[in-house]
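Here is the structure we will look at.
As you look at this complex, bear in mind that one protein chain is not there, while each of the others sits in place.
Chain IDs A, B and C follow the sequence of writing; residue 1 opens each chain.
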């Protein structure tokens, strides 16, 4: 613990009040009580600059270009624009480190990471950034390589930054969730680890994100945030344990059940039998999860599990928010070949986009620009009515290939039927 | 009846078969049995050309420019491109004549029109064209002025053709419909007859259509087809005759009532009381008509009647179909001043559009191009949340006038409250 | 010779309808309480004071010859009270306040070959447009298509077999004067216009044709030394919008002017908000005089709708409930890339969810 001249932080101090855990208290603890004076100083500088931001309502970091040996990305470099006033933290880079799918840790591993980090960095880390990385915030020019080398040795690697494949995310899923329809962990790793080169050496039109949710509840916001969203689902009928269901009706009463389950099914495909059994019109169920969210004890996903894949989700820049759009209504993921197929699809998409995307253009924006059909043709995927909410409503389209397209559809249907 | 050489019409003849009334039989009747040989000949030529179209799958009319003395529009001129082969009908113009609102006729008036028409024209007329005109189809260069003069003398005037205010349409409405909330006839005539000059002398960017429906059932498809759609509605609570309602429930049974009324209310604002009475959450009723369509005996529009005005509906050309959009959520139409107000609004809109619309641009396309807010400001209408389905979802907007806009809203609300 | 004396028009505009209105309707204007439907094609509206007016509705061929018109007027005088009107779908309505006249009127109409029906949950008359009979840009004959279809749908017009009203329209070019409908049978061009270069110079204002193209596919060009136009065929969406201002841009073609079928255009605010119609089938031959292929598709759709929809569901509501994948399944219509929207705002028509039907 160094005896340092502390920058006054009257505004930040206010953020120590109140019941929610305070990041400022944490900072102060490091500044005042950490045995390493390097850390005391860095945090002192950081707090000084942050207080200055609070007073002037402006940010004072600027970017730059650094990366670890052999990689082109994975670090967000930060240099202070007010480094003269707060020299202790004038270099304050963030290393983005890929966690496991679902963010699992043992306490031991946590301690090991903390030790490495306080050896080299600021002692601050975020679990996790919005893209899912562990963010080790606050390394300087001299230390980031050492820190990386150390944790890389015991199994951790950088995530993406820049125009590259980014760190993926997946939900807690099969590890602790009854709604899961897939092995989120395997999918996550198969996908992103197939592209380590594209993660570490940014050379794509722009960023590309994978996200995996085990069911349509989509706890990873994958549809809204991922270029390639993988969402677990099932193709057969959901499973109803009628005894458990009737017990639920007995417990809650018919009114409650009508108001909260039956009448709330989005596709109006549920009704209550005379004997209080649950009657489900399976041909209309759209897998909206609601019934099984309310009564997980009685209703579960079916047995013929797999995933739906959507493409093109992202936030505002620069044509407005886009949700992903269905590319593959259903894909089994059981055998090695199945996994190869999903990886190949991702490769197709990234290759097509790498070739046809404009600079700084995400997949969703490209699809918007060229139209879904051209994209489908580019990646070799057949049109399917589950890709659309509704057919087109404007007659402005050239339909002279109609007969061939119809023929293809009938052939495909025949084949599907033949295949069983 | 002339003894004429009939063009063979083997394809058209087929259209005499079948139970539905045949226009071809009507043609033949005129050709073969009308006492005036001029008409026999004209129809013979027309059928010859039409048969030729059926054989070659091509149309053979071209346009031109003619109009009655003093007007610039109202007639669709047609000259045959195959006049050499079918000279009898080589000029075949259509006069568009404005009917009454709701299309009322006495048999006497019909006969009078028929007499005038067979004196000059082909003897064919359409009740009505899609814009609502009586179409007197088939006058030649020599006759159309005479026909017009004659019917104009006894109260009929031309409608619009070209870039002008068009003939309006209104539903049967108050004359024979329990759902009506306004005097469609008065609205129709106040509006369109305020613009007779703009009907007869095309000088606007493009066409402009008024349509009036007495209730949200919108039997005139006004929202989809009119630049200025006036739709009757009510502002207070709908009227429920509980005795008639209970009689209905008794007759049909609770299941039927649940399935066909209660559960089908779009805003889920209906429920069935213990005593089978109808419970309506009026704050949620969106005037979707369904309940009163099913049970008109028991449920009716409220007493505080008026209209909703929507602007900008049209078909495909050239940016795709547009529905009209709410401009005035509610307007009373009782006093002379009320009627002046709606006419003034129409004038504001037409003036603004005449000045700012591009050539061949409809109101809906202009609104699409400049944005609804600029349009509202142009015509002096305040924003209202009923104009939108949902607020914006993209942050790309410059909001620096927010405080003033908020202030205006609060002032308006205060004034409304003060006004009662 | 002196110029002929020209008559100044009386700009009377839209005439007053009350003069032609049945007295019972005039008297009870705005005072109706409810109505009932005694049989297909017949309604009785009851006023608050108990007055009643019967309406009998008959289908017509829309384009009437004066003989037919007079015939209808004679019927109106003899079997009703001499007052009529036409609906937006060109049906004629006869009025009487005398119940005893109703059945004779119905019988007479049927006897004379008019179709009585079109009320309530029936297939209403198909609203349509000019076609080869009068328009200068038509790709087909609307009257003929309608006659052919209504012959096949006659029983659906005269009976209440449908879950709700069915409003069909047809249009003879992509401009679509006929409007949207529960089912719409419209011309769809499948090839870019062939340009008759010899004529362009004389009849077309080139800049305004260029401006009319929705996708900016037309460029002014010199062809054989003459000013003409050329079309970028890769961009052209074959809409035909260039044809009205410039007839040498020949979009109509006996082979490539086909029919397409759209469903789900619902303009009423009843239950849901108004909806646009959606493409379901294209590549249908434009096959006069009977267009059997188009009629077959329409009948198939109606059959599935009748079978699958709940009472009061319009076609759009039925399909939204069962889902579009199921629609293609039950109708057996092929789903193609052409169904996938690529016009402005196409995203809104894509499936951005995991709501899927297997």
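Here are some notes:
Throughout what follows, a residue touches a chain if its C-beta (ideal position, glycine included) is under 8 Å from a C-beta of that chain, and two chains touch if they have at least 3 such contacts.
Nothing here was measured: the structure is a model prediction, and the numbers come from that model.
Interchain touches from the omitted chain, evaluated on the whole complex, reach A, B, C. The residue touching the chain not shown here, chosen from B:337, B:400 or B:415, is B:400. Of A:76, A:307 or A:327, it is A:76 that touches the chain left out of the display.
Considering the whole complex, the residue from C:167, C:189, C:278 or C:347 that touches the absent chain is C:347. When the omitted chain is restored, the residue from A:12, A:270 or A:406 that touches it is A:12. The chain not displayed touches chain C at residues 269, 273-274, 344-345, 347-348, 352-355.
The chain not shown here touches chain A at positions 11-12, 14-15, 17-24, 26-27, 29-30, 33-34, 46, 50, 53-54, 56-63, 68-71, 76, 78, 92, 94, 98-111, 114, 117-118, 123-128, 130, 132, 137, 148-149, 152-153, 155-158, 167-169, 171-172, 174-178, 180, 183, 185, 188-189, 192-193, 196-197, 199-200, 216-225, 231, 259-260, 264, 266, 287-290, 293-294, 296-297, 300, 315-321, 323, 359-360.
Annotation for chain B: contacts to the undisplayed chain at residues 216, 218, 223, 231, 233, 235-236, 266-268, 283-288, 308, 310, 322-326, 329-330, 368, 371-373, 376-377, 383-403, 405-406, 408-410.
Rule of thumb we're sticking to: only the chains that are shown with their structure count from here on.
The geometric centre of chain B is 13 Å away from that of chain C, both derived from CA atoms. With each centre defined as the average position of its C-alpha atoms, the distance from chain A to chain C rounds to 48 Å.
For the pair chain A and chain B, the distance between mean C-alpha positions equals 51 Å. Counting partner chains per residue, chain C shows two or more touched chains at residues 174, 176, 214, 239, 276, 343. Residue positions of chain B touching 2 or more other chains, listed in rising order: 316, 320-321.
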